[in-house]
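Missing here is one protein chain; the remaining ones are kept as they sit in the complex.
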Amino acid sequence: MAKKESTFINMVYVLFLISALSGLALGYVYSITKEPIAAAKKAKIEKAIKEVLPAFDELSSGYKVFSYDGSKPSDSLVFFDAKKDGKWVGTAVNTYTMKGFSGLVKLMIGFKPDGTINKISVLEHKETPGLGSKMSTPKFIDQFNNQNPSSFKLTVTKDGGDVDAITAATISSRAFCDAADRAFKTFKQNKGGNK
Amino acid sequence: MDQMKNFTKGFLKENPVFVLLLGMCPTLGVTTSALNGLGMGLATAFVLVGSNLVISLVKNFIPDKVRIPAFIVIIASFVTIVELSMQAYLPSLFDQLGLFIPLIVVNCIVLGRAEAFASKETPLSSVIDGLSMGLGFALALTILGGVREILGSGAIFNMKFMQSDGMLVFVLAPGAFIALGYLIAIINKVNNKA
Partner (left out) sequence: MEYIIIIISAIFVNNIVLAQFLGICPFIGVSGKISTSVGMGGAVMFVMTLATISTWLVQYFVLTPLNIGFLQTITFILIIAALVQMVEIILKKVSPPLYAALGVFLPLITTNCAVLGVAILTVQKDYNLMEGVVFAIASAAGFAMSMIIFAGLREHMDLMEPPKGMKGVPIALVTAGILALAFMGFTGLV
């Protein structure tokens, strides 16, 4: 079969047909993967929340709170309030910092109603393996448990704070503190929790 | 066409990464571990087989002047299918591979095979060529990923065999370049001997 001629009509027709067919195929794949994608995203967040909050039986859906120092929608943090037996037991805050060694670091911090940190979990980071990546290890991350940032200064000891930085990973440690501090200040400002 | 030769060429003699020197960006970018390399390799293989097949089937309907845009649409569709499927069913791998999944569409290997092979050969040959190049690519990435993981993290396929971390530079940018450079030199030696 000879190849189709490169007339203008043919070119437009063929391109249009191919684009239309692929559009349809992709639309179809999109519709069947939409649910699993949303479910996978949700599962990831829920796992982190369960890890950082004290026991709860009711969780609010996430709501955005503008970071105390930011104004862009992308500067907002996401809050999740947890209740047990109808009483507010804590709020998980999905926070971030751009000051990591390699940029974005995302944390999930569980706050008790009085602002004490229950536990922190690292959601996402691109820090150097073996150095900044140590921020997820218990040795570093557990030092925040049960500390209240009103008295436990969320900066590294080098900068006059109370946080024991990771050896040779000061930048990552500082970034971590930045994210945690942002979460705490925004939490205090919003004094979150269900009314 | 000797289909057996067609199938095996991608692994050593015409390995897209080590010999043809195509598809460098993902090769260097995602091979921080053997598993990541394998995942990326297989995803690319899927796109290669799919696009080679479709292009070979419709090659006579596409006017010559628009063949590149047409190929791109077909390739990009398969890439999007891989993107969506991975996001849905393998979310942690998707997070690891990140930006490089949509970049499969500009992987010179895919467009290169479409242009050089699929647009001229039969669907069967094209599928086998896609498989050969795709699996050869996957092999190369897994090897590079494995080398970097062993030297850099003291682990292989996420199983640690060393107490401490290895030579960290290998899981970082410079290590990728250096490791690949030496691997290509070794493969050159092997090919020249064979």
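A few comments on the model shown:
Order as written gives the chain letters A and B; numbering starts at 1 within each chain.
The rule is simple: a contact is a pair of C-beta atoms (placed from the backbone, for glycine too) under 8 Å apart; a residue touches a chain by one contact, two chains touch by 3 or more.
Not measured: the values here are computed from a predicted model.
For the chain that does not appear, the touching partners among the shown chains are A, B. From the set B:111, B:131, B:151 or B:167, the residue in touch with the chain omitted from the display is B:111, counting the whole complex.
Note on the undisplayed chain: of the listed residues B:1, B:124, B:162 or B:186, the one touching it is B:186.
Check B:12, B:73, B:131 or B:167 against the missing chain and you find that the one touching it is B:73.
Taking the whole complex into account, chain A touches the unshown chain at residues 22-23, 26, 30, 72, 74, 101-103, 171.
Think of the hidden chain as still there; on chain B it touches residues 21-22, 24-26, 28-29, 68-69, 72-73, 76-77, 79-80, 83-84, 99, 102-103, 105-108, 111, 169, 172-178, 180-182, 184-186, 188-189.
We take it that only the chains that are shown with their structure count from here on.
Work out the mean CA point of chain A and of chain B, and you get 31 Å between them.
Against chain A, the residues of chain B that register as touching in their complex are 32, 58-66, 69-70, 73-74, 76-77, 80-81, 84-85, 87-89, 91, 95, 152-153, 165, 168, 171-172. Residues 1-7, 10-11, 14-15, 18-19, 22, 25-26, 29-30, 33, 35-37, 40-41, 44, 124, 128-131 of chain A touch chain B in their complex.
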